[in-house]
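The chains shown are only part of the set, and none of them has been moved.
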């Protein structure tokens, strides 16, 4: 996006009209209620993403169609099978990753980018969130690894994976219940840890609050936390980090 | 304490008077506001204990004096140096464990009892609570070990102590911040774990709430939790367990 | 499990190969996502347990089959009738305890172990959690007693059971609403109390939070608390205690 100085000068020199200069200062196309932000991919290095909960099937079909006119990639998170079907109406080539509740459209070859993301998860119930994270990172073009079911109730399982862990640039740690895995991973590796608390648990887990608080209070520094169950957010941040630090268009 | 059946029969046979039978049914001596419960040691296998916060020095002196007339052992927890001085007025032989904020009076030899209690703590700031637990268990006559500063930020430190841990009958795990140590210890040993969350931390630790919730949600079963900073309570329970299961008068 | 010293020496003496030494250091078999931990029974003295909520019937059938190849006992907690049916596909001899929502497979005679566990519950609505605890302790080979509907609204009912209570080594106290039973039981007996708050209640019980907080703040020491509705966890801890203190293989 041009900065204001450039726009001012371009307008003075007549290379752009007044309306266009104003438009560039705001930089988006107004299409009624849904202001699809086509500048976003350029600004943020990411395709537009649809968060499915609460969206009607009709809305999903039309939003998908609109987005795919401009972009060769689409990601829809937390999609039910019915919502997947609605997206398929607009994009017959859409693929559904059931466990991760993720729909992907990838037209043309996926552009690979430097940087490796490892996703670790504590229990089998955390895998949907972990896979949401891993597939999102993969969609951004990064190499990924999934190291699952390595919770602290059997700490030796985790220790076994030490070498693989050291090969990643960013570690995404997904855990519910007491969320201890984030601290343990950060304690055994100097790699950066993005922690994802999950709502797995019952009673005093209070919907993931216990894991969230535990991760925020990690005795190991080098841990930051995203919202409960937000595998997508952790992977988006990881991709943003890798692009910012390791480049790749 | 006699059961009602025994009291009924003793009364019928005339071996006790009516007043005494009634008294035995209630089993305590009423001394005005402070009903010192001399039956408690017999019932519970423990000396009376003074919880110091909020007690005036005058009260502490008189309570200590009263208790020591009946019992050769006294424990006062969370005592400030001033409160220690007040107890010393009644008991010049009282010993102050400053770090644990614990005052002990032990007249005559400490009666040893079977069972070993290991106290593990995560950070150096957790040691006051850990020592309160360890010294309490010691006061009950048990062998103790203190394994401190083995938090999960350096998991290898903890692993180093595996063999010692296996020699204990009960593990008391003391940790603040994210409280992950309880889960990790329970994951690497089959020994029972009594977890003590501490108020060590800041911000989203909410005075120990984060550690408390983490411990309650431990993915490893075999963990139970006491109140925040309640090292005394964990050790009391450990002593109760050892007496109930391993005997010793 | 061997300690590192033994593994190092065995490897040096050639009694184990490099790969095996490494494997022993990590001690588990990697089977893709689900790392079934066959070493756990040996380490923890317990059969592998399935926590059913959120698991599909297909998963339950395959997990049950896998576990029963290695172990003669299986416990599945919080199982719906449909989930029981799925386990039955793998194990036609599985028994369903409906009230406790527990599925058990016990092949061969149950190995008895020393130690008696008493489970007390406050109201009739707490019985499912109480039975989960009692049957779990029974599965570990312990003698159990269930003393139900002895809540503090009719304190004389509880007092009536004093003698039976004294015959147990560990007391598990299950109560919802205000959770007062744990304090009352701990006040009348010197036995160790493991308290299980339940989600029984409404309004300001906040899903069991009221009972949980009450139990954590028990004025009687010798009380530790597990997660809301976690009857299984209390019994696992009781079994761990009994094994650690009273032996039995």
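For reference, chains read A, B and C in written order, and residue numbers begin at 1 within each chain.
The definition used in the following text is that a contact is a pair of C-beta atoms (placed from the backbone, for glycine too) under 8 Å apart; a residue touches a chain by one contact, two chains touch by 3 or more.
Every value quoted in this text rests on a predicted model; they were computed, and no experiment measured them.
S.K.: Of the identical chains, 3 are shown. What's the total across the complete complex as given in this file?
M.R.: 8
The working rule: only the chains that are shown with their structure count from here on.
S.K.: Which chain, with its centre taken as the mean C-alpha position, is closest to the global C-alpha centre?
M.R.: Central chain: C.
S.K.: Where the centres are mean C-alpha positions, what is the separation of subunit A from subunit B, in Å?
M.R.: About 48 Å separates the centre of subunit A from that of subunit B.
S.K.: Between subunit A and subunit C, what is the separation of their C-alpha centroids in Å?
M.R.: Averaging C-alpha atoms per chain gives centres 38 Å apart.
S.K.: Mind pulling the subunit C residues that touch 2 or more other chains?
M.R.: 212, 227
S.K.: Write out the stretch or stretches of subunit B touching subunit C in their complex.
M.R.: These residues of subunit B touch subunit C: 3, 43-46, 49, 115, 162-163, 169-170, 189-194, 212, 216-217, 221-227, 232-234, 236-237, 240-246.
S.K.: Spell out the residues on subunit C that touch subunit A in their complex, using ranges where they run on.
M.R.: So the residues of subunit C touching subunit A come out as 25-28, 30, 33-35, 37, 40, 53-54, 197, 199, 207-209, 212, 227-230.
S.K.: Give the list of subunit B residues in touch with subunit A in this complex.
M.R.: 122-123, 151-156, 159, 177-180, 182-184, 186-188, 201, 203-206, 209-211, 213-220
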